[in-house]
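The complex is shown incomplete by one protein chain, all other protein chains being positioned as in the whole.
This part shows subunit A:
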Amino acid sequence: MTTMTNATPETDHAPAARVRAGAFRPRQLLRSLPDALRKLDPRHQIRYPVMFVVWVGALATTVLAIAHPSLFAWSITVWLWATVVFANLAESVAEGRGKAQADSLRKARTTAMARRLHGDDTEESVPGTALEVGDLVVVEAGEVIPSDGDVVDGVASVDESAVTGESAPVIRESGGDRSSVTGGTRILSDRIVVRITAKAGETFLDRMISLVEGSARQKTPNEIALNLLLASLTLIFLLAVVTLQPFAVYSGQAQPLIVLVALLVCLIPTTIGALLSAIGIAGMDRLIQRNVMALSGRAVEAAGDVDVLLLDKTGTITLGNRQAVEVVPAGQVTEVELAEAAQMSSLADETPEGRSVVVLAKERYGMRLLFHDQLPTATFVPFTAQTRMSGVDVQTHSGLRQIRKGAASAVMAWVRENGGHPTADVGEAVDSISASGGTPLVVAEQRGDGPARALGVIHLKDVVKSGLRERFDELRRMGIRTVMITGDNALTARAIAAEAGVDDYLAEAKPEDKMALIKAEQAAGRMVAMTGDGTNDAPALAQADVGVAMNTGTSAAKEAGNMVDLDSNPTKLIEVVAIGKQLLITRGALTTFSIANDVAKYFAIIPAMFAGLYPQLDRLNLMGLSSPESAMLSAVIFNALIIVALIPVALRGVRYRPRGASAMLRGNLLVYGVGGLIAPFVGIKLIDLVVSLLPGF
């Protein structure tokens, strides 16, 4: 069965851009109840126009029920208040999930003293909160870093678990792209001098706390637009209900106010109105759970709109260093001879590439592992930018043996200078390795005063991370193009791009090229996302619509981006995009559901309202509801309960699979549009069966 075989790999590969479901336990509802009741305060309610109308309606029916008590009036009143409380509950539960995290962060926020340095190298002890931007402080092993800053002197290992949750210590050192430290983290070893970059109360930790608590949450552009639409729908329904009374009077049967209020509350989009704020908070929360701090809500939405992902090759697409994968001997030379020479030349080479040559020689060709101090007669020739090669000179019985390893042109030149003639097969091997995206290193030797000769070529290869191709395929289905940015030449870039499955690449890229690419994409109407960590990434991070800065990066990069990834995992950008999309989809789906619900509510309430006047309208009572009172109450109860039923969906987000827009629209319309039409017919009927058992209904 093809469907089954297709399904298996999906579950095996941790599905890339699929969003994990956040946990939701019914107990949370109960725990959030007191907070939900506190939110009945009208000053809170007025911020949400749809729910405010319900609040006013509930107040009105309360007055009416007190004036003319009846079971019907009180039942409607109680359920209208319940509708408001359920809406508050949704928001409280969403907020509650961030509270625990905020508390643990607060513990890390330092109140410790800081050792401020003066120009004359004297120290003074000041409270951490008194620090100002530009101050220099000294931090030593065991101490907590008092505020955000950049290391200007020294190197230290830092425990950042308070912020990132990752217990393995990280290295922070002055200069370079790993210089930023976060207030509240602890130095484990050594001593550093930090220049403070954040004012008290505005540190990264402070921002994180307000972010997870939801207190800093501002409505995002789409949310504002949706709120506007919901408010105008509410107005339309208000109008329809208000004008219904004169028509009813004209027809000869005025309606009780309580019935009109019930009709109004059922029609206005309470479901989405109640859940909108919870959806927004939960969306942010999903990012936080993945250790991504979105510094603006706008960025989360923008993530859903991204058309182009710019991915740095190194660290994102490849493992970050090239590795030797084979040796290609030239002429009469055997592979073992070549491997031996390559190993010798690399013994003192501490770069990852150099070490990988030694590893290859040992693993593939069974060479005994040598250490460079085991060759007392050897003199190592270090790599320089001028010679572009490194090597070793060894005294042997037959005289001096010089081995050189390096860029093809440099080593070939060395061979010619020393009387040799590189054979044609070396050039061919070099070209074929380059064409495949690898980096060729030519190895040559000169024994005594004889002519130098090229021994062969080492094939260095970028190792592409596994599982990326599938992720890029998913992105492509979502309509997102991936562009790999690399400093490599075009040939190498093309080969790696093809292997990783990205759509495009930018080769020999300088920081300004990256910037130009972003601007060009934006000019063509596309939204661009990128990750970066270095100071020279900062302008591009600021220019991109979504810029995710790595937490290990510089303060400049973290300032410029609109998100910070605490795990410093560039591939996470893909998840961020998925979360952004899921947020928008959840809003759209619940809006559609909410509006589609109204059809059934009309069919429940309108025949009930005018049953006495026009008995023929009972033919619209498709659900066969037992009595007019029961019909109205059942619609109101359904309207309230559906909010509670959908809280888990609002918090988790609707199920999201990366696929094309057409398929996604079709699927979601079917579930939330058609489902929204049908569900209340069933729900109201079931509630009616229960309500009709009550006396008086």
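By definition in this document, a residue touches a chain if its C-beta (ideal position, glycine included) is under 8 Å from a C-beta of that chain, and two chains touch if they have at least 3 such contacts; residues count from 1.
Operating definition for what follows: contacts and distances are computed from a predicted model.
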Omitted chain (choose from "Potassium-transporting ATPase potassium-binding subunit", "FAD-dependent oxidoreductase", "Helicase protein" or "Branched-chain amino acid ABC transporter permease") - UniProt protein name: "Potassium-transporting ATPase potassium-binding subunit"
Touch criterion as defined above, residue of A:P127, A:G660 or A:G696 at the omitted chain: A:G660
Touch with the omitted chain, as defined above, among A:L29, A:V194, A:A540 or A:I585: A:I585
Touch with the omitted chain, as defined above, among A:A67, A:A168, A:A385 or A:A524: A:A524
Subunit A residues touching the omitted chain (full complex): 221-222, 224-226, 228-229, 231-232, 235-237, 239-244, 246-251, 263, 267, 301, 304-305, 307, 476-481, 523-527, 580-582, 584-585, 587-589, 591-592, 595-596, 598-599, 602, 606-607, 610, 614, 616-617, 619-620, 656, 660-662, 664-666, 668-669, 672-673
